[in-house]
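Following: one structure in structure tokens, then a few remarks.
Here the complex is missing a single protein chain, while all its other protein chains stay put.
Entry: chain A
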Amino acid sequence: MKDVTLKLTPGHGPGQASVAYAATAKDLYLTTTGADGRVFLRDSLVLEPEHVAKVDAPPATILAVDPKGKYVAVGDDQYVKLHKLPSLSLERVACRFNLTLRALSFSPDGSKLAAGGDDSLIKLVEVKEGSVYRSLSCEDYVLSLAWDPEGTYLAVVLRSGGLVLYDTSNGRVEKRVELLCERVDYSSPRRHTPSWHPDGGTVLAVPVGAEGEVVLYERLSWEATGYLSGEHTMAVNVVAFSPNGLYAATAGQDKRVVIWDVGAASAIAAASAAEVISGLAWRLDGNELAMVGELGGVGIWSGPVPKELPGPAVPAEELERMQQEQERLADLKRQDASRHGRGGGGDADLVPPEGGEIREEIIEEVEMDMAAAASGDGTDDGAAGARAAAAAAETTSSAGGHDVSAGDEGDAVRSGLTNGPDGPRSLRPSKMAAARPATQTVRTVVRTIVAPPAGPVPQPPFQPGATPAEPGRPRFLCYNMVGSVASRPVEDHHAIEVLFHDSSRFSARVPLLTDYYGFDRASLGEKGVLYASPPTKSDAPQEGGASGDVGVPAMVMFRPFDPWAPNSDWTAPLPPGEEALCLATGQSFVAVATSRQLLRLFSLAGSQTSIIRLEGPPVAMAAVGSLLAVVWHAGPPNPHTKSQQLSMSLYDTTAMSCIFSQPLPLTPGSLLAWLGFTEDHGLPAVSDSQGVVCVRTPDFGGRWLPVFEPPADRRNSEVLWPVGITSNQLYAIVCKPTEPRPQVSPRPFYTPMSLAPPMLALDGGCPPELEGQALLLGLANASLRNRLEAAEAAGLVEEASDLNHLLLRGQAEQDRALLKAFQRVVKGERHGRALEMAAQLNMFKSLEGALTLANHHQARGLAERISAFMASRQAMLEAAAPAPAPQGPTGISQDSDPYGNNHQRHQRSYTPIPFGKRGPAVDREDGPPGLSAKGPHDAEEQAGAGGSRGASQPLQPTDLNTARGSGAGSLTPFANLVASEPVETGGLSTGPKSARGLPTPNTLLQAATAKPDGGDSSHKRKPVQSYNNPFARKAPKLAK
């Protein structure tokens, strides 16, 4: 226990001082007196003196306040005077002494006053008349007096250390204890004040000994029943019970004040002051302790009793009530448990805990011979048999009940024990059965309550972009890149407002929806909003009378934005027991995942296109175009890593196909926080509760690539709430950590942030951002390739050519990023890595740029290898040219020759084309392909990007083609790769293939090395176009 430091304000001179609370009719005051002979009536809070009186013969060592609050008795060197409260005007002299007064005590009714001091005499004064009605003589100086709350006894502590108890009614000595306290000097300011327990004086606490103990005497028997010890190191000066007697405060010569729990006789708080405390007084109605010190300081210890404990002034009745309340609660709990337990033998009353279940196991079957009993009884065998069966059932059920209460008390998994087969109670039915002729099987059943598995719970379903419900506050049901759906509570219903970020995109404003269902989920799409409400239970079952009164079922409602037909809104009630958990709105469909693990697909106008059984409880859904992503629980979370076991399925609703269904890994231990698609490429993207955003790359068989992590330096000052993502930016609302969700008002806006995969900063000077950028662009290209493949497979010529074009541009972008990284690496003298980077370049032009850069940095060896690599690439391509294209996508390489340099001229930055509306946008975006006049400059431009415009003597690839025979091909790792191809001699082109048979960037690089100057050869290489490619048609003209 740590000591509180008490700071006393100077009030009186050094010497004995005294303090008491005075509860007058008006207010509660604190009265203090001290060696300077003044009596103060102080404000009980700020201790500011309000009235002051001065005694004639200082020091005024002692005061006592009449319990009625009318007088304060002050004892000085000669007199005991009564001062009126609160004015402190002198009322009368109560009695006179020859020597200094030391102790005063009012009787509990306030009619009498006991006074004692160095006169070895205690005078009992009738307060009303001011007359001494009895004098009690004692042999020594009186240090302190305490009048018992019953008014019978007076406890007197003497200088010699003795304690004397007088019976005040007759003045006899009731009990005398010698040498209880320490003997003190004549001039000592010690007090040794005892204290009676306020509860009828059942206990008298007296300081004892020099070691700072307090002894508790029992009333009447005057036996020591307890000690308060172990805290003070020196003798205790004052003891004071709290107004309700739960606590006692002691102040000792060691300048400490200790608060004790009297019942437990243990210290609960302690404080230290700068002086020895000469007087203590508990506030009558609060948790405060007033004190005066021997140096004259006055202070209040506010809150001496810790907050978690009952207050020191809580009246006894209140305490009793509190205790009863506690007992009642405990009783209720017990009853609850036993009620659960009794259960009437039915399973219905056995409620397993959340997530837990009840298992039954038959451990014993007893054949009961009913016929034997019938022969014994002969009267009513059937009834008896029934009774026996009932008894048996009761046995099991009570056993089960026992088990339940045990389970309530305890462990995670507690298998209940029925009374064993040889237990007396289960034996009874079998004995009975033995007496019966008919046979009946009585089973002893062990009912086991299996508590929910300890550890993480599966995360509940959620709607991406929704903020949690807070009572009385508006919330977002959905906030995405299209707009927001906000629900605002209005009296008995909600008003749902749909707002678009881009108000020009939709012709009509969406009217405010007055929501009486209590929609708690919504999904905003380009075509409309889908709402879902939970079922409401009827809250007045007795009113309807009929048992079928079930309230409003769960509802699903769809409101399209620009319907051409009237009545295009639709509402669907779900059957009882089914509830919509996840919603998604796509371009041509809406989807609802329900609590029955059903995925219900609707068309926009509400025709039900499909019902699919989900593989697990749904967690979240998102839709774009015709794609629908569903995340579901594949199993309980891992109890060790606390990771959710999620899986994601991606469906194409128009093709009615499942594109993939695979586990969804998140940061270990985190929850899924957001689910969506990249705006431009339609790749699934997720964000977890740690803020890490992942995008699923089609490479590696479809794996998740972390593309964004919250910056470490700002992780404590802001929370990013993701809204949407493109291939290079994350749109997130920046929130404060104290309020991690966006508020409806003021309307939030999102901030674009550049994606940055967690790349490592290798030595050699290439900043990780550059490589990260290249990686992201590679991701975009991978998705484009994927879509291209799909489009070609589906024979969508237009789309394929658009995609092709986009892909080429994306590859150019990637090359630009790679070249930047390449330049840094060359600068950092890491030529090996630089060569490998060059090998990743998509375009032949870019390779030329790399070569220029290498020359500029005087990296001859690197330049040689690059040019050798280029030459081998070209040679390979030419060898491959006559051979028929083994697969469709080789078309890319053919297309690349007119556009191989085209990409350089797209000076404006790449505008992401929304995935949803690709066709026309592309047409608008692509520049005229015939700008190839700048061809020769391109290499320079490319190099210029890397800052090496003025390469003095660039090595041309043609120059080095001759040197190729010297085994240069085997020098590059890539060339090795090519050389290790089994069909190398045949010069077959394809190189490494991805698992899908599509060329990876590397294979593309091999295939795409057609030089623009060899226009005729590229012409030749063009295979028969299987589709009508507008760019391809223009290409030959341009090349000439």
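One rule holds in what follows: contacts are C-beta pairs under 8 Å (C-beta built on N, C-alpha and C of every residue); 3 or more make two chains touch, one makes a residue touch a chain; residues count from 1.
Operating definition for what follows: contacts and distances are computed from a predicted model.
Per the UniProt record, the chain missing from the shown structure is "DNA replication complex GINS protein PSF2", taken from the list "DNA replication complex GINS protein PSF2", "Transporter", "Hexosyltransferase" or "Aminotransferase class I/classII large domain-containing protein". Among A:517, A:561 or A:731, only A:731 touches the chain that is left out of the view.
Contact with the chain that does not appear here is found for just one residue of A:29, A:260, A:721 or A:750, A:750. Between the chain not shown and the residues A:5, A:503, A:657 or A:738, the one that touches is A:503.
Where chain A meets the chain that is not shown, the touching residues are 500-504, 731, 746-747, 749-752, 908-909, 911.
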